[in-house]
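Below: one structure, written as structure tokens.
Complex shown without one protein chain; remaining protein chains in place.
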Amino acid sequence: MKKLRKYRYKIRFPSRTDNLEMVRDFVHGLAVKAGFVEERADQISLAVDEACTNVIKHAHKFNARRMIDLAVIYDKSQIEIIITDKGKGFDPRKLQKPDLSKYIHEAKMGGLGIHLMKTLMDEVNYTFNPGVKNQVSMVKYINHQQ
Amino acid sequence: MKKLRKYRYKIRFPSRTDNLEMVRDFVHGLAVKAGFVEERADQISLAVDEACTNVIKHAHKFNARRMIDLAVIYDKSQIEIIITDKGKGFDPRKLQKPDLSKYIHEAKMGGLGIHLMKTLMDEVNYTFNPGVKNQVSMVKYINHQQ
Amino acid sequence: MSGFEVSRNDYDHISVLYLSGFLDAHTAPKFEDGLQKLIKEERVKIIVNLKNLDYISSAGLGVFMGFIEEIREKGGDIKLSNLSPKVFKVFDLLGFPALYEIYEDEIQAKTKYSETK
Partner (left out) sequence: MSGFEVSRNDYDHISVLYLSGFLDAHTAPKFEDGLQKLIKEERVKIIVNLKNLDYISSAGLGVFMGFIEEIREKGGDIKLSNLSPKVFKVFDLLGFPALYEIYEDEIQAKTKYSETK
């Protein structure tokens, strides 16, 4: 079997919300290059926005001196985005699927991001090594039968 | 004296001309963020296109398995872009200022890139360590009196 | 840097907020400010017109969630109008249509307020 040709990109940027737009544009452009139609490229860049927002907010607690590393790897069959932080990590198994009507009563504004990531991407996997290297990897297949 | 706050970005991408557009967009966005007006941000991304084109063509000889590293650092006073390759390097002092009318007769199509980089940016500096690490650093000042 | 803008129009007892551009974790505070100001002025019959909104992330959706109960307790509501298909998809994915009234255009949302005045 011939190995698939893989294309690798990396970007490193300060952990600030004003970089989200640049990151979305970067990932969207690569998703289109990888062969995703506009609508699915939009889904990928939204999932990446959510993951980066979480790193800025939860892992780096808005400390703008921290950096975020983002890798994009694509081939003919899929795109993978890996986002790395050195924060304290968390246990994603403890998260519950958001119940919107409950949220309203608690005036809670969060808990939607990871749910959105899982809905938009085909695979979302967390690995943790708190303080050293926490990663989220998200994969979307090019020919996913919806 | 207070040290200027510096913002650092890095990007790594395959050495292919079809990435030039993405690189221009990335650098243009950061130049605007750094405070450059549209026209001067265009100049910066054109200079970066020229430098990357040279790496793809001359340093990596169109080998698309090579990677290009590009760093952007800006503060209140300037933007700096550093592009790194591991090619054989060259001696920029040996380059002559292009003489267009001579070029026409030689049907020569090149030699304009570095001249353009020097015209568009305030500083262009090469450092070489052939096969290990060659770099071009380009700086543009935010308040340059033209 | 395309940014994000909030503008506002008051009609009798109804206020309309117009969002344009990109609503993400960076720009969400601007939208929060707009809602907070309306609540302070006790103008709680609110329509958010999303005609020119190009993008929304969960940080933007969170703003709707964070204020809706207080506004409803005060006898008001947030009704949405003019969502592009792309923006509607995101609201839909998270189940918002079950919790918020979403209208094709601003006039329909206004009419709804008038009927239930």
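In this document, chain identifiers A, B and C correspond to the written order of the chains, with residue numbering beginning at 1 in each.
Throughout what follows, contacts are C-beta pairs under 8 Å (C-beta built on N, C-alpha and C of every residue); 3 or more make two chains touch, one makes a residue touch a chain.
The structure displayed is predicted, hence computed values, not measured ones.
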Interface with the unshown chain - residue positions in subunit B: 17-18, 20-21, 24, 39, 42, 46, 49-50, 53, 56-57, 98, 100-101, 103-105, 107-110, 112-113, 115-116, 119-120
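Everything that follows uses one rule, which is that only the chains that are shown with their structure count from here on.
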Top chain pair, ranked by how many C-beta pairs fall in contact: A-C
Label of the chain whose CA centroid is most distant from the centroid of subunit C: B
For subunit B paired with subunit C, centre-to-centre distance based on mean C-alpha positions, whole Å: 44
For subunit C, residues that touch 2 or more chains besides their own: 1
Overlap residues in subunit B, where contacts from two or more other chains coincide: 29, 33
